[in-house]
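Heads up, one of the protein chains got dropped from this complex, but the rest are sitting where they should.
Presenting chain A:
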Amino acid sequence: MAKKGAKLTAKAPIANKQSNRVTDKKQKVDKRKSNDPPVEADEEEWEDEDSEEDSEDESADEEGGVDFSKLEDINDSDSDSEINSDDDEDEQEEEEAESDDSEGEESEIDVDGLDLDGLDPEEKEELAATTRVRQTINNKDALLASLKRISLLPLDSNNSKKSAPIPFSYHMTLVSSAPTESAIPSIDDDLERELAFLNQAREAALRARSLLKKEGVPFTRPTDYFAETLRSDETMQQVKQKMIEVATAKKASAEARKQRDLKKFGKQVQVQKQQERAKEKRATLEKINDLKRKRKDGGSASLGAREADDMFDVAVDNELGNTTKPGGKRGRSAGDHGPPNAKRQKKNEKYGFGGKKKFGKSGDAMSSGDMSGFNAKRMKHGGGAGDGKKAFSAGAGGKPKGSKPRVGKDRRKAQAGRR
């Protein structure tokens, strides 16, 4: 049936005014035919008739209005048969009547029932396209009959009152107290929707538990009851793993974000800390200076106290000199720092410290005028110019050949005594 409806609606915009009417009429007549045979046969029939339709459309162009009146006749006959068959008790007949009944309902949505003659054909086509010319069947009597046929529980309330109440564990169905749809603000909101479904199920579970407990049916599974579960342990393991993965990923991302933020503000924090430290230092210094001044002012009463003050001052000064680096400027300007350390001294000696270094070893007027190393005696004795050291070193290699080697100490003394 669904197939048929779709086909017809697809066709509707194409068909012109007359043929539109005809197809609708045809639909009606076909429906009457098709109520009895099963659907499988139905579908084949429809296909056949679709092919026929075109030829009928052409013929219908000439007939036009006549068709319309015919259609109404059919509607009338429908209602007639309805009345007649309602009286019948035969079940088969009743079914037919019910199906007729449903047709009566259908006529409510029929396009033909509207006054369309005043409209332009184009407008009419649009209307046909927008209004779904879809036959609805809602045969309530037949539905209830089939429900009665299959239902597990007696439908009439009188019946159930007489017999013993049916235990809940027999059917295990519960109907919620309120329609779930009213709890869903928007069907597209997944979270709200699922929550509504969950609440419905939860209500049922709570009610069912109390009912089952009352009936003495075991509900809770004991912890030592092991049996095959719906989802295998493997799957559950996977699920668990997945959850752990997600959790760790979340944690890691949070950590990373924290780190990023720290990096962003780290510089500012550092600067702030430095400023704070400097401020602290200044504060302590001020305090100490204050203290010093107070001591000076207040402690000049006696000599002994003054001495003590001096000692104290020295201590304080030392303290200042050691602790304050920014205060070093003041110390330098005072010029009270001692000689550089040993290493520095050595380096100064080696590489020089300050002054011009170029031509440091070349001779100039001063150096050539310097006669400090000249000794006339030495010149007479021969040998090199310069000091004794030089003569000695030269003497090792280049002594005049005529000179005797030096005698021993005793002999030299004796010689001196003879002179």
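Heads up, the rule we're going with is that a contact is a pair of C-beta atoms (placed from the backbone, for glycine too) under 8 Å apart; a residue touches a chain by one contact, two chains touch by 3 or more; residues count from 1.
As a working rule, contacts and distances are computed from a predicted model.
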Of "Brix domain-containing protein", "Exosome complex component RRP46", "Prefoldin" or "Glycine cleavage system H protein", the UniProt protein name belonging to the chain not shown is "Brix domain-containing protein"
Out of A:229, A:268, A:341 or A:372, the sole contact with the unshown chain comes from A:229
Hidden partner sits against chain A at residues 1-3, 6, 10, 35-36, 38-40, 43, 95, 98-99, 132, 134-140, 142-154, 159, 163-164, 166, 169-181, 184, 187, 193-194, 196-198, 200-206, 208-210, 212-214, 217-221, 225, 227-231, 235-236, 238-239, 242-243
